[in-house]
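Removed: one protein chain of the complex. Kept in place: all other protein chains.
Entry: chain A
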Amino acid sequence: MEHVSRGSTICTYYQKGICSYGSRCRYEHVKASQSDSSASSSSMAPHQSLTSDSVPLDHTSTNKIVSAECPGSSRTFLPPIKQAWNLESRHHELLDNGDFVGSRSVNPAEHSICSFAAAGNCPRGEKCPHIHGDLCPTCGKHCLHPFRPQERDEHIKMCEKKQKHLEALKHSQEIECSVCLDRVLSKPTAAERKFGLLSECDHPFCISCIRNWRSSSPSSGMDVNTALRTCPICRKLSYFVIPSVIWYCTPEEKQEIVDSYKAKLRSIDCKHFNFGNGNCPFGTSCFYKHAYRDGRLEEVVLRHIGAEDGETVIAKNIRLSDFLGDLRIR
């Protein structure tokens, strides 16, 4: 999903709060808030190290994680770094004695939940020394931390989003393209298993069919705007096609797909603009990024020209002919 694209060295399970490897994990334990500003922070890192009973802790790395990963809000829960190290060693002794819960006087929110239970099944069951999370109604796993409301909300939200995505995907399976008459998501190659959404109407096509139609050379008398750019079914004019792997059910979902597509394109440099060296035929309405090499964005300057009928028009490029139009040669 979206995590994969961000870099493979970050543990996505950790970000969801269910990495069962704890500090032994090969991947970097970075909180979601670090790389993705939309997800709120959770203070997992230090607790993971507090309760990981099988691993001798790498002191420096713990320090690093603790100092790097803690945003101000969750710092209040944390004992000072050194104390955390001390707690860790004490924790080990206590575990060895088999006496854990009773002798601990630390805030229960600081214990991480049992990762086995969170992943689905804890072999130790009732005897497990770790807190077993509450059941998440959406994913059916014991992964809701009883004492961390923020993390619970985060997980529930994420779970619901995932569930919604799955449902949308299931629903999308049935949708047929009106051009090739195939189910879009049953096409042979992955590149074909995509919908092409039209901005102005809600008729489903596969991306290849609708692009094929819109780019087909107009036969005699066929007007681009009245035939090719219109929806093949309702003939409503749409200026662009949005690729999407799922089909939407509500206008809000469609808007979300359109917005994320546009946001993605805006992060890609326009090859026509070519950092200011080229000339983009789409000008200021181009979906791609128009930025110079130094990162400066192209300034949007709209030039107004007085048209002959007294109204002003916005000129894309100033041409000599725009001025010569009025000139009368005697």
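Going forward, a contact is a pair of C-beta atoms (placed from the backbone, for glycine too) under 8 Å apart; a residue touches a chain by one contact, two chains touch by 3 or more; residues count from 1.
In the analysis below, contacts and distances are computed from a predicted model.
Trainee: Which protein name, taken from UniProt, belongs to the chain you can't see among "Exosome complex component RRP40", "Prefoldin alpha-like", "E2 ubiquitin-conjugating enzyme" or "3-demethylubiquinol 3-O-methyltransferase"?
Mentor: Going by its UniProt entry, the chain not pictured is "E2 ubiquitin-conjugating enzyme".
Trainee: Consider the whole complex, including the chain that is not shown, and state which of A:117, A:131 or A:209 touches that chain.
Mentor: Checking each option in A:117, A:131 or A:209, the one touching the absent chain turns out to be A:209.
Trainee: Identify the residue among A:11, A:233, A:265 or A:280 that touches the chain left out of the display.
Mentor: Residue touching the chain left out of view: A:233.
Trainee: Among A:179, A:245, A:258 or A:291, single out the residue that touches the unshown chain.
Mentor: Touches the omitted chain: A:179.
Trainee: Name every residue on chain A in touch with the hidden partner chain.
Mentor: Per the touch rule, chain A residues meeting the hidden chain are 178-182, 203, 209, 212-213, 216, 219-223, 227, 230, 232-233, 235.
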